[in-house]
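Input: a single structure, listed below in structure tokens.
A protein chain is absent from this complex, but the other protein chains hold their places.
Coming up: subunit A.
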Amino acid sequence: MMSPAASAPAWDFDDQAPAVEVAPGVHWIGALDPGLRTFDIILRTANGTTYNSYLVRGEDGVAVIDTVKAEFAEDFFARLESAARYDEIRVIVLNHLEPDHTGALPELMRRAPQAQLYISKRATAMLKALLKPRDDRPLTYKTVGTGDEVSLGGRTLRFLHTPFLHWPDTQCTWLAEEGVLFSGDVFGCHHCDARLFNDLCGDFRFAFDYYYAHIMRPFKSYVVDALKLIEPLPIKLIAPTHGPVLRDRPRRYVTRYRELSTPSLAERIDQDERSLIIFYMSAYGSTARMAEAIRAGVEESEGIRVSLYDLEGGEVQPFVDLIESADAMALGSPTINGDAAKPIWDLLSSLAVIDLKGKLGAAFGSYGWTGEAVKMIEDRLRGLKLRVPVAGLRIKLIPTDEELEECREFGRALAGALVRGEQGRVIDFADLG
């Protein structure tokens, strides 16, 4: 996953440079990875990333918050040694156990065996999988949640339980005395700049939004839960595990998360209105006519906003945004050589970044001789955990008036399933599709 070092730009930064003080008694002891171009296979970065780790000094000892990717352990330990002795380390906090933050953990535990590990309540199984404890090498740790705290003498670390941002184990740590939030991957981004602070770095706003879109977006409801804990804090500095340290107007980034986690469609569409999007591809106009008749059937119902889009005329990304805010989608495709048209699959393979829970799906299409596309789309919709409440509709070649009425009826049935899905009603398991 790492690009060759030769491709890395020259940086006016000494890998062995000492720790950087980010707040009184709080040091950055992380590592820079300017050569990285692809993170975790799926994320691209145009100028690398950073693995941020922090050291907090109290009167009675020192805490290390998160570590770095294993390949960068040497830089991490050099910086740590410039700010503290290993025998001073009383506390190691792991806000997130992914290997890019725990790569140096085993060696840190070897060098500071007296330090107590603090992890979230959901992190135990991952910690064991990571460190592989044995009977002769037992593992001791403390699990913490919101309201728990550990004192370093004059300084207290308080924990916030913020699961699924973006793994089950994730948490944030709050240093109240300095107003510093150690946020883990929350408010992070893949942007490497040796100047470290957000007011000194290059413009990384796109990297911040891109990171949110790929890492946090599938867990928006958990972001909202976490923001309820984070927003009331008098934050002076946000110390994330990737990208710039946010010291200049840190609350802007909290606000940005709130904006990104609020459905845009809900602002324009009445809260009581349900939204259904119909997407289609059509070679000779038959599937398009089906789509229009289905829309007409849906429109007979009150309280449903229906939208119709020809996939041939749009890009995938805005359609993904639309689906995220919609309550249901219907996909229409002709069958070409035994398969649905490629733009349908392009759309259906781009939905991993959004939460599809609770949405309804439906499939329809005209065909010439075999007609497999509708069933294949339905299977994919079910695979994505959508409910498919109305059996797919296939029509051979050009729809007749009677067949167009079938399409309207299909639309009415879909609208009925959408309206019936209202809260409070008992649904039969067999109707879940």
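Everything below uses one rule, namely that a contact is a pair of C-beta atoms (placed from the backbone, for glycine too) under 8 Å apart; a residue touches a chain by one contact, two chains touch by 3 or more; residues count from 1.
As a working rule, contacts and distances are computed from a predicted model.
The chain that is not shown carries the UniProt protein name "Ferredoxin", picked from "Flavorubredoxin", "Cytochrome ubiquinol oxidase subunit I", "RNA polymerase sigma factor (Sigma-70 family)" or "Ferredoxin". Contact with the undisplayed chain is limited, among A:190, A:214, A:359 or A:412, to A:359. Screening A:82, A:116 or A:143 for touch with the missing chain picks out A:143. Among the residues A:17, A:397 or A:427, only A:427 touches the chain that is left out of the figure. When the full complex is taken into account, the listed residue touching the unshown chain is A:387, out of A:96, A:289 or A:387. Taking the whole complex into account, subunit A touches the unshown chain at residues 121-122, 124-125, 128, 143, 164, 168, 221, 357-359, 385, 387, 423-429, 432-433.
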